[in-house]
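Only a single protein chain was left out; the remaining protein chains are all shown in position.
After this line comes subunit A, so read on.
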């Protein structure tokens, strides 16, 4: 894999697609969850993903619901590590859309933010999400990420006050990850009302791409999310299928249904 992605690649890519009128789709996969897991990346891109979120499994995922927890446990039980996932990634063909790693801050600190970001960069990852790193603790990693050309995307929540929301939007890179609901990751029956409110409050202060995540499970929910924000992240609904044995072709079909739903908007 080449080191072709320049600094700010995630944001440039997402802005360009959004500005062309496209609703953005970022499916999630837990790295190392199955043998041959990198095949899912290409399938996602072929089905119309605009970026892919790559979870680096951590033993204690304090913001994840049962599905992503199970996926992390499954990956760790296979003996994977951040190092091994990035090595496998580097050997696989690049899916052609930006890869955005997501993990907990302990794994970043383990090697140190500089080394961690450099390793992401070498593996062809262009963005990073750290759910337990709020904006007021992010200086150390933000600097290292910027130096390595990694877009550090920050999370915003329905409970975030407006002034803090503005700071998050200002300091986030790549996009703003809008957490749609006060809760953990996981499939939900309906998109929470807080999703639309948060997206609107964010929209008020930034033109940075806004992606809604947490609880977006179905094409209808993706369509609704795309109505409020620039696009959606779909995690647990993907991983449930992967854990149930669905292969890349099955997921290609599922992601395509999400793509079509977003395109209908």
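One rule holds for everything that comes next: a contact is a pair of C-beta atoms (placed from the backbone, for glycine too) under 8 Å apart; a residue touches a chain by one contact, two chains touch by 3 or more; residues count from 1.
Just so we're on the same page, contacts and distances are computed from a predicted model.
Novice: For the complex's missing chain, which UniProt name, "Phosphate ABC transporter substrate-binding protein (PhoT family)", "Phenylacetate-CoA oxygenase subunit PaaI", "histidine kinase" or "Tryptophan synthase beta chain"?
Specialist: "Tryptophan synthase beta chain"
Novice: Could you tell which one of A:131, A:174 or A:209 touches the chain left off the display?
Specialist: From the options A:131, A:174 or A:209, the contact with the absent chain belongs to A:131.
Novice: If I consider the whole complex, including the chain that's not displayed, which of A:28, A:44 or A:104 touches that chain?
Specialist: Only one listed residue reaches the unshown chain, and that is A:104.
Novice: Please output the residues of subunit A touching the missing chain, sorted low to high.
Specialist: For subunit A, the residues touching the absent chain are 58-65, 69, 73, 76, 81-83, 104-107, 109-111, 131-137, 154-161, 164, 168, 179, 181-184.
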